[in-house]
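A single protein chain has been omitted from the complex, and every remaining protein chain is retained in its original position.
Letters A and B mark the chains as written, and numbering starts fresh at 1 in each.
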Amino acid sequence: MQEKRLLKGNEAFAIAAINAGCRFYFGYPITPQNEVPEYMSRELKKVGGSFIQAESELASVNMAYGAASAGGRVLISSSSPGIALMQEGFSDLAVIQAPVVAINVMRSGPGIGGIQPGQADYFQVTRGGGNGDYHIIVYAPKSIQEACEMIYNAFDVADEYRNPVMICADGMLGQMMEPVCVPEPREAMKEEDIPAAKPWALTGHKNQRERNAINSVFLQQEVLEDFNMNVLAPKYEKAKKELPEAEIIDVEGAEVVFVSYGSTSRMAREAMEILKEEGIKVGLIRPKTLWPFPDFAFEQIGESTKHVIAVELSMGQMMQDVKLALNGRIPVSLINKVGGVLLDPEEIAERTKKIMEVR
Amino acid sequence: MKPVFEVTKGMREKVSHYCPGCTHGIAHRLIMEVLDERGQLGDAIGVSPVGCSIVAHQYLNVDMIEASHGRAPAVASGIKRVHPNSPVFTYQGDGDLASIGIGELIHAAGRGEKFCTFFINNAIYGMTGGQMAPTTLVGQKATTCVEGRTVEQAGNPLRICELLNTIDGAVYVERVSLHSPSAVRAAKKAIHRAFEVQEKGLGYAFVELLSTCPTNWGMTPVKATEWLKENMIPYYPVKQFKCPEEVK
Partner (left out) sequence: MAMQRIIVAGFGGQGVLLIGQLIAYSAMFDNKEVTWMPTYGPEMRGGTANCTVCVSDKPISSPVGATCDILVAMNGPSLEKFEPMLKPGGHLFINSSSVTIAPKRDDVQVHYVDTLGIAAGEIGNEKTTNMVMLGAMLRTCDIVNIDIIDKTLAYVMKGEKAKFIPDNKRAIMAWKEE
């Protein structure tokens, strides 16, 4: 890790990506993530990388599609409405199995919505916002520090799975400053090393191998079925076994268990302390991966738990995965704010007590 | 004995799905012949579009990727960043390039991207079954204008070379045709120049190839080439719009 610095989230994300060996970035301005393209425009050229300010998010995701297919280590970033515009591209990236890392600095919606933090992209990013049976791997950091570590690792996960990986931050994490230690710089892959490391990539066949054809069109239904069932599905099954991560705090013996991710989980964590002082035993499950969802964490919820509460900045999108994970064992309630309004710990504590009274 | 005809080295030995009389086959061959003559088949990376040539990667014996509808110039821009010294080209039809993908086209040209685009203009949507394209001529019939395109309803057809001619980053812009042997020979020279522009790093190179679609035009192949000559060329003049001194 590098020395501790006070960094704005968006800048820290960009530094972490460059340190991870990312050399290609394609972006389009949208609040609240603009410091990412701004930083990349200044810094990538200093390390031999390349930056394009694309004409739209549609173009930036397709530039990533080209650069990743050519063997480059690629980052794109945007915020919720821009991520929506990229969804066709995510479906394409998934089917051509392109390793691309995307940062979504989420804001409120629907529509153009607002520019304040939100978590209502949950369905968009975990359900496959584009067409077809595909998944992207989604991480949700709670702090700038954790975001840096997740971004740094995401490039390796993307390469290993040959799949797009998204980091879901939000306007709070993007805009705030916190002390952070960014992971140390790694050497980037050189162009001449791509053919050996990524034999599927577009490098020119040099008259030495069959030509590589990367395509997302399958006009014979049996071929597409075979691809979906025997290439994509096993990969997603492997991801479900290997990738789910969660932070689990005080769940054993808890009367109430909060489920909360990203920056909102920090408020839930503080609300736990408030309730603890009043003698209420509260636990927390914090999904660090949104897809695959950490179902395993919910096995730790025992008989003592009467209330599971999803705490999130949406109308209850993550709550659906909580319900699926619990499979009807325990009723699930929701504590939320939407539209860019944040939850504060005192309010979470108060609303928790109301939920406990009603039941 | 010296063979008088061989399979083009840059083409894979596959039966194509193109209709009889379609000029895609000629355009494919010309690009591959040029790359072969330039000794660049092993280095080239192509981007195919959505449209009839969606599976061009099945026929062209170079590394290829298929882009989603209209996005080929963005995809090629990304590829060129990773492999700045490889010859990169997009191959796009009129629906893909002039309609859904015109934003990516204009901005790739505006940035002066150092790749080539080969634009197949046959004035109709082929793959989806003959709908009106931005380049469909006034009066020309299509399945979404069965009585012929009208200015009132759809406006006049877009002239893409003329449009790109206003963009400084597009340093080489030429319109050629595939309706006759001599036109085909001229087209091949234009393709050569386009790759030359790219190799010299001069900027964006664009070649429009006027093409036929006998099936969706409802004509025999011979009649289609005549129709191209009589109707398309007057509206889309075969012309070199600009060419850098270095490749003239």
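Following the convention adopted for this analysis, a residue touches a chain if its C-beta (ideal position, glycine included) is under 8 Å from a C-beta of that chain, and two chains touch if they have at least 3 such contacts.
Owing to the predicted nature of the structure, the values given are computational and were not obtained by experimental measurement.
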{"item": "Which displayed chains the hidden chain touches across the whole complex", "value": "A"}
{"item": "Among A:Glu38, A:Glu88, A:Asp156 or A:Glu178, the residue in touch with the chain that has been omitted", "value": "A:Glu178"}
{"item": "Absent-chain contact - pick from A:Met40, A:Met267, A:Leu290 or A:Met319", "value": "A:Met267"}
{"item": "Selected residue (touches chain absent from view) among A:Leu6, A:Val47, A:Ala197 or A:Ala233", "value": "A:Leu6"}
{"item": "Absent-chain interface as seen on subunit A, which is shown", "value": "4, 6, 31-32, 115-116, 171-172, 175-179, 266-267, 269-270, 342, 344-345"}
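Here is the rule we use: only the chains that are shown with their structure count from here on.
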{"item": "Inter-centroid spacing, subunit B versus subunit A (mean Cα positions, whole Å)", "value": "39"}
{"item": "Subunit B residues within the subunit A interface of the complex", "value": "12, 41-45, 47, 50, 54-55, 57-58, 60-68, 71, 74-83, 86, 103-104, 106-107, 111"}
{"item": "Complex contact set, residues of subunit A against subunit B", "value": "24, 26, 50, 52, 54-56, 58-60, 62-72, 74, 88-89, 92, 96, 191, 194, 202-208, 211-217, 219"}
